[in-house]
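A single protein chain has been omitted; all remaining protein chains appear in their positions.
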Amino acid sequence: MNAIYPADEAHRSGEALNSGATIYALASRIFPLCRSLTGEGVRHTLDILAQYIELERHEVSTGTAVFDWTIPPEWTVEDAFIRHPSGSKVVDFVNSNLHLMSYSIPVQKILSKNELKAHVHTLPEQPNVVPYKTAYYTDTWGICMSHNDFEKLEDVDYEVVIKTSKRPGHLVYGEHVRKGRSEKEILLYTHICHPSLANDNCSGIALLTHLAATLKARATYYTYRFVFAPGTIGALTWLSRNYDRVGAISGGLVVTCVGDGGGPNYKRSRKGTAVIDRAVSCVRCGPDDTMPTIHEFTPYGYDERQFCSPGFNLPVGLLQRSSFGTFPEYHTSADNLDFIRPEHLGASFDMVCDIIEVLEGNWIPLNLSPLGEPRLGKYDLYPPLGGHKSNNTRTMAYLWILNFADGSHSLLDIAERSSLPFSEISAAAEILQDRGLVSSLGRCEI
Amino acid sequence: MNAIYPADEAHRSGEALNSGATIYALASRIFPLCRSLTGEGVRHTLDILAQYIELERHEVSTGTAVFDWTIPPEWTVEDAFIRHPSGSKVVDFVNSNLHLMSYSIPVQKILSKNELKAHVHTLPEQPNVVPYKTAYYTDTWGICMSHNDFEKLEDVDYEVVIKTSKRPGHLVYGEHVRKGRSEKEILLYTHICHPSLANDNCSGIALLTHLAATLKARATYYTYRFVFAPGTIGALTWLSRNYDRVGAISGGLVVTCVGDGGGPNYKRSRKGTAVIDRAVSCVRCGPDDTMPTIHEFTPYGYDERQFCSPGFNLPVGLLQRSSFGTFPEYHTSADNLDFIRPEHLGASFDMVCDIIEVLEGNWIPLNLSPLGEPRLGKYDLYPPLGGHKSNNTRTMAYLWILNFADGSHSLLDIAERSSLPFSEISAAAEILQDRGLVSSLGRCEI
Partner (left out) sequence: MNAIYPADEAHRSGEALNSGATIYALASRIFPLCRSLTGEGVRHTLDILAQYIELERHEVSTGTAVFDWTIPPEWTVEDAFIRHPSGSKVVDFVNSNLHLMSYSIPVQKILSKNELKAHVHTLPEQPNVVPYKTAYYTDTWGICMSHNDFEKLEDVDYEVVIKTSKRPGHLVYGEHVRKGRSEKEILLYTHICHPSLANDNCSGIALLTHLAATLKARATYYTYRFVFAPGTIGALTWLSRNYDRVGAISGGLVVTCVGDGGGPNYKRSRKGTAVIDRAVSCVRCGPDDTMPTIHEFTPYGYDERQFCSPGFNLPVGLLQRSSFGTFPEYHTSADNLDFIRPEHLGASFDMVCDIIEVLEGNWIPLNLSPLGEPRLGKYDLYPPLGGHKSNNTRTMAYLWILNFADGSHSLLDIAERSSLPFSEISAAAEILQDRGLVSSLGRCEI
């Protein structure tokens, strides 16, 4: 088995903090960029990631047909603002790229406050934040601003200026592969099309980048494929270009919204009981060892929608802390660098590492002393004095493993059955193996 | 597919009210009649139903052996009362046919209040209502009255007069068949042996009559067999006379207590997962779209007991609003025409129509664009702007259908999986079919 990180708890906690800080720093670097489905913001983001990991950049011409879709033109923003007759800009793209609806067409018009209203998006229930809006496949324009700011506007005529272009170019996505001994692949995927939204999804981009960097130094059994691509059209483009080999994907996670303190939440793949689905439920998150809340597959969400479409039906689930759409900061200017925290990013990173550990470290133990319990005290594995009300976790892990190590249960099976974390079962199993109490019947392949 | 009613919601709501008023009017007409297992009350009821629908009337001689049973003699009531020495009647059958226990034998006696007590049935916990009692297969007599009225009786001698007869004659039941293209039949059954009880079961009789009248104008795939028969002995008689062809019954509902505002409640057939059982759980009821509460099969209840006996084991469940025995008005004089309401009858009617729609309209969709999601916006099936927290029901219906339209899921399967009403899935599937996004692999036979 390959430990992604040392088992030593103190060391690990230090590493987690370390990882959290590193991930937060990267998320902060990419936060200001104006990403969208295409364009310079995406390229710039991938440039930064390439400073951390080897990143193969793929460019696919706009206008290319991808299944039922067509790659849209590249969208470039030069400027965007609303100007008061006095000359002062009351909304300015320079202050936040959320102010401009993604894929807005160019405009230069004088409009009354009332005429403006049809193109201004606000959130009356959250009057202080700017919403995030997109219009990828519609020729329209929109300005997003806080409801309070819009309400405060005087009833005069405003100049709206949006200098954007949609021109032929490329859709760009990045790929990083960590070759393992097996050709079976684990897909780690995240979208890179959201502008200045920290949790959704600078957090996911930064976490997977740090994971790729970390994995580099370690041998793995499975091959890990990291894909950084724009939402929907990027996933579809990747699928269309890998059509003949997607069968190698033996499990995968779409990783988004991993920087806040909620959850964790996991939405199962369409298959529902794939190893990845089972693995996630056997890990814990954060200082309180919180169990993930497991949700059945639904066809709405992030790019697992594409991987789980019926023509592919890949074992790919969605991992998040707070679920998208459920926290008030979601898709607003409040999803900023204050909303995500290094300690949460670190805990999410540890959790993904633990999931990988389940996939990598799942073997089938055989109890070599199956007639009754072995006398654990003899191996220094049992408290010397008896009479206690209950037993500690490690002792319970020994007992669960010994009882179910009948050759038909893997460590993952035993973790599920015992409701103990896989890491606990795995650590205990190694000790039992060291003591000669169990042998390994080999890796449990996905 | 055959829509039982137009999909247009405004129209439908109008029709529901209309249906509710029509059903209520019919229930009101049959309410006063003194029905029992046999006799003029039953004949009179069927006479009225025959004014609305073609009704084949079956007469089976009393004394005929029916499985373990024998059809009891015809019971006729001429008069029944208790007379105070002063000459005033303190209880009179003329005021309510509930006052006489069904199948009471004739009596003419002078009895003290105390002697009377042994034959008077009251409900001390509901002292203002008259209970409903029967003694079909016992030679005894009883008077039912409110507890308060009995308590108020002076301690004097009373004359009890019950002029009834049990004579040879016939058990009568009515049958209406709407032929469909298939010989497979859906049984819609209700008992007609209860006297002046509005919910149990004037509501069921009237609803099914209106349904039969409504179905007449429409082509159906399945054949719908409506049976109006006295409880237990009527169901058994029908089963015995249809012994060789009950295998045609592919689903069915016993419909009772459908006029109050509770529930709805559905008790599964003994088979438990028959299509009819699954269909009911995918419809909704009333203005709040209430999901039915689904109960596991138990062998106590209405005539589904007979259809689900082990020698038949037909897929027939019990549909009600409030479950029998659970509402205080049950089997008392409080189950009157004030207790049932046109709007509840209308909602129940709509629900039964929706159940039929599931049976009739269940087909297997095939996603013609299964590699990723199709771009729904291209077909005008997706909101033009993005960034919202959640999706609307119709969009979710599209996504569920597309994701599970892999050729192994019917619309009913998808409705179950998505927890969306079948009507929503069905309407969305038709639109997807119109847009060329799914094709039909054909009807899903029961």
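Quick notes
Per-chain residue numbering starts at 1, and chain names A and B are given in the order in which the chains are listed.
The criterion applied here is as follows: a residue touches a chain if its C-beta (ideal position, glycine included) is under 8 Å from a C-beta of that chain, and two chains touch if they have at least 3 such contacts.
Bear in mind the structure is a predicted one, so any value in this text is a computation, not a measurement.
Across the entire complex, the residue among B:R29, B:H84 or B:K133 in touch with the chain not shown is B:K133.
Listed residues B:Y330, B:Y382 or B:F422: the one in touch with the omitted chain is B:Y330.
The chain not shown here is touched by just one of A:T138, A:S182 or A:N403, and that residue is A:N403. Interface note for the absent chain: among B:P85, B:P299 or B:G407, the touching residue is B:P299. Of the residues in subunit B, those that touch the hidden partner chain are 66-69, 101-102, 131-138, 140, 142, 232, 235-236, 239-240, 243, 270, 298-300, 305-306, 308-313, 324-325, 330-331.
Interface residues of subunit A facing the missing partner chain: 367, 369-375, 377-378, 384-391, 396, 399-400, 402-406, 418.
We take it that only the chains that are shown with their structure count from here on.
Per the C-alpha superposition, subunit A sits rotated 120 degrees relative to subunit B, a value rounded to a multiple of 5.
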